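What you see is the complex with one protein chain gone and the rest in place.
In order of appearance the chains are A and B, and numbering begins at 1 in each one.
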Amino acid sequence: MEWFFPDDLSDTLKLLKKGYILHSGGTGILMGDIKRIKGLISLDKLNLNYVKKEKNKIIIGATATFSDVIKNLKKIEPENILVKAISKAASTPLRNRITIGGSIAFAPLWSDILGPLIALECKVKVIGENKGEYKISEFIKSPEIKKYSMIKEISFDRGTKKSAYFTFKRTSFDFSIFNISLVLKDKSLRIALWGTKDKEKRLIELEEFLKKNDKFDEDDLRRFFKPEFHNNIYFSKEYLQELAMIQLLRMLNEIYGR
Amino acid sequence: MDNFINVKKQKRKIDAIGLATGFEKFTDDFSFPNMLHLKFLYSPHPFAEIIDIDTEDAEKMEGVEIVLTYKNTPDKLYTTAGQGFPEPSPYDKKLFDKYVRFVGDYVALVGARTLKIAEEAINKIKVEYKILKPVFDVEDAIKEDAPKIHREGHYLINAIYETERNISAGTEFRYGDVDKGFEDSDFVIEEEFSLPYENHCALEPHSAIAYLDERGRIVIISSTQVPFHARRIVSFLLDIPVNDIRVIKPRVGGGFGAKQEVILEPYVALVTYRTGKPSRLVLSREEVFVSTRTRHPAKIKMKMGFMKDGFINSLKMDVLMNAGAYGSHSLTVLSNVGSKVLPLFNKIPNILFTGKSVYTNLPVGGAYRGYGATQGYFAFGQMIDIITRKLNIDIIEYYKKWHIKEGETSPVFEKLGEGKEGVTQYINSCKLSECIDIGAREIDWFKKRGKRIRNGDKVRGLGMACAMQGSGIPLVDMASATMKMNDDGSFNLFVGATDIGTGSDTILTQIAGEVLKIPSENISILSSDTDLTPFDVGAYASSTTFVSGNAVRKCAENVKEQILNVASEILKDEKENLFLDNGYVFNKKGEKVSFKDIALYAFYKKNQFQIFGYASNVENVSPPPFIAQFVELDVDIKTGFVDIIKFVSVVDCGTPINPKLAEGQVEGAVLNAIAFALTEDYIFDKNGRLLTNNFNKYKVFNTKDKPDLKTIIVESYEKAGPFGAKSIAEIGMNGPAPAIANAIYDAVGVRIKELPITPEKIFKKLRYGF
Partner (left out) sequence: MRYMEGEFIINGKRKVIQFENDDLLLDVLRNNGYKEVKCGCREGTCGSCVVILDEKLVNSCQVFAATATGKKIITSKGLGDIKNPHKIHKALVDAGAVQCGFCTPGMVLAIYYLLKEEKNPDEEKIKEYLDGNLCRCTGYEKIIEAVKSIIEGKYG
């Protein structure tokens, strides 16, 4: 295994073309078989760990750690769902290593931030062979984008009025079994469910229904909310479905002030 | 009003600063030149016969020095259980067997220059298995047509052992006539409870190092609770005289029973013996989960017949315990399910306690804090709640009325011992009723219990449970101590007693210091080195304060006598006129001589001798500590989530020698037990492979999970104990699970009889009734 410490983005991209793997926090890499890795490209020198506001957007660099994000986002937009979600993720020392870019590239089923980023309609700026700005849902669905390319930064609109985040874990320091994100901006409510088999993580039909209907009850939600959970060794799919339904209803009531 | 200068004082733990700064050493903090790193090859099958092993490619690798398999290791049967000899556990295990009996059983061991090389070499070992049909369920395992997991095996003692039916242990205790008792009862209830595997999760993984000293003796440094048992068992297996082996226990990063076992020591000793080189074996977290020891899972059936006034007329308790692939501790844990639970309500006239421990092709059960009592109290504690609700009696008053009292005994004490007959005893000290009253006040029992106070979708519930444990094993556990005086009036204390983080080193100096009326800081202690310290069974059965503490007390008395003899010579006064105070011996006239001058006199001046004390101690009683534990929690009626609001433990441990250390024992046990009640679980795939094999999957509590904990010590004075002390190490584990189950019932009318109590189980019962 060889190490590379490129000084700038263009060197980084050249190394990517040789088939080496990006290393930001490294926690994801350590979960796999490191013996098979030919080379690691450290992103340390690239100064991609910024969290900034630019006009009506918030921009987060790929190597910003979970701690970087919470600390800075709290100052810019304390109501932001990422603040809530990240504070429930992992543990203090891990939040100091896990990066936004790494999490999105890896997109594990048990992540606490993918759902919130989808609800925020986050955009992913990619450089390299597949240069471009992608909606996050598109990025996650298309792993081929990552070939010889890297995430430089992500961005999403400011102006969250209200947000709610629920993550189902057995204890505080646990993987997320599933999570629900609600983000209310202006008049539109975005709902994302992460941790299921469903290809589409946004509950678009439900969002549409709620746009047109002030009142709603459990039966209404059941019509649009039919998540497909994976087999889980700790909980049955039926329970997870019911639990998700109950929590979703609660969160909607909370957002709508009921 | 006591005049203690050491006992009950908040003395700092003597190794605390070294541990906090990182200077104290654990086993893996030692390293030796040319040390070989060892790695096991584990079985991927739950049950198989090894037809052949080819280690040639592994042995040829650069850096590999030794490969051990059944072909080149002693064929002896033994038990890994760290118990006194003859062990009350079956000899059913070999260093390497031709059969593998669970996924994670040992197949081979490689010793290499680096761990990486050893790991690679493991992959080069070729094994030909004949796969056999496994059995995972205890009820299936005792059937006639079940696969026989053991062909060989025997106990050294008289014990029930039927390999034909996979029975690794059996027990029975009869008193009166239970069937008639049920007939005569006004009410009869029958329930079944079950508990899963649990892992100790000591932060330090099992570790052992061995090396040959300058005289060719094998020195083993090990993270052990039982250094002397380790020495004896290594000697037996390797056929090397005990005197050629030295076992040293350094700092140990937690045991809780996981290390009351001689697991790694024989392997490092054998490698060092054969290669002449130091060897190191430190398990990974996954290896600890799969291949060391666990709490025995158990299914407990309880049937109780009782009268309208609450009198329990008849009790039948049947335990089906899962021993796992080997039987270490499977008899003694089984016996303790009855022996530590049944005496609590000692007036029951008809009792039948039966139990079996059964072999399965799953990970191995062993000692775990509570040791059967924890399993038994989960059942018993709920039965009492059920009875009192049925009769509309206040459970607080019920416990206070019926628990064993000072001056009383129980027929269980003499019948159920640790694999043999027990010992009759009478309770000298018991403040359980006071504990119950204090706890009820602390948790605001009468205001909140049964009120089902609502807060949105959350309902508040309160539950409680009482328990007792023991203090050492009477007539079995032996401890000893030696003590010598130094020129400056200070002392060296040598004990076999094993400090595994409990602080026994500290409290034993407090006891010795109290006898000699000097600050404990003037006593240096060295413990658990089989060459330098006298014998002690080790840290288990909550024995150290009581059994080892009394040995130290007697030893210090022995030293005191010698000091007084010398002082009498110096002061030219009768011994009867002398007394000790703060490092001096005074006579009634006010004349004094310092310990330092006494020591100098004895070393150098006249009638010279080394002031040296010695004592051994065996107890014929095991005075139980008592605990009342209360929990306040919320249940979310829609999701089944449980939030523990407050947990109160009120414990009678006799005199707390060191109050903060005593509280700490309860606090740690309680948080462990709450996690056991709610989240800890071993889940296997259909081939018996453990899926929950690391901290990511097996959940223990962190700081955020910790509820509000309150621990109160109520002092009784146990006259048999050193300065009135009993014990406190295990008892905290017994109350939380039944108290939580009872509180959930209080909140939402749903009773969960199977651990862990997950939100889904509550949800299902609330919604569907099952």
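One rule holds for everything that comes next: a residue touches a chain if its C-beta (ideal position, glycine included) is under 8 Å from a C-beta of that chain, and two chains touch if they have at least 3 such contacts.
This one's a predicted model, so the numbers in the text were calculated from it and none came from an experiment.
Of the listed positions B:I142, B:C201 or B:V412, the one in contact with the omitted chain in the full complex is B:C201.
Annotation: of B:V670, B:L690, B:A741 or B:I762, B:V670 touches the absent chain (contact as defined above).
Contact with the undisplayed chain is limited, among B:R217, B:R285, B:K575 or B:R751, to B:R285. Taking the complete complex into account, B:G253 is the one of B:G253, B:G310, B:P349 or B:G583 that touches the chain left out. What chain A contributes to its contact with the hidden chain is residues 1-3, 23, 25-27, 30, 34-35, 37, 40, 42, 44, 67, 87, 90-94, 96-97, 172-173.
The omitted chain makes contact with chain B at the following residues, 10, 12-13, 15-26, 28-29, 116, 200-205, 251-254, 256, 282, 284-285, 500-503, 660-661, 663-664, 667-672, 694-696, 700, 702-704, 706, 709, 711.
Here is the rule we use: only the chains that are shown with their structure count from here on.
Here the spacing of chain A and chain B, counted between their Cα centres, is 44 Å.
Taken in their complex, chain B has these residues touching chain A: 638-639, 675, 679, 681, 683, 691-692, 696, 699-702, 704-705, 758-760, 763-764, 767. Looking at the complex, you find that chain A touches chain B at residues 91, 170-175, 233-236, 239, 242-243, 246-247.
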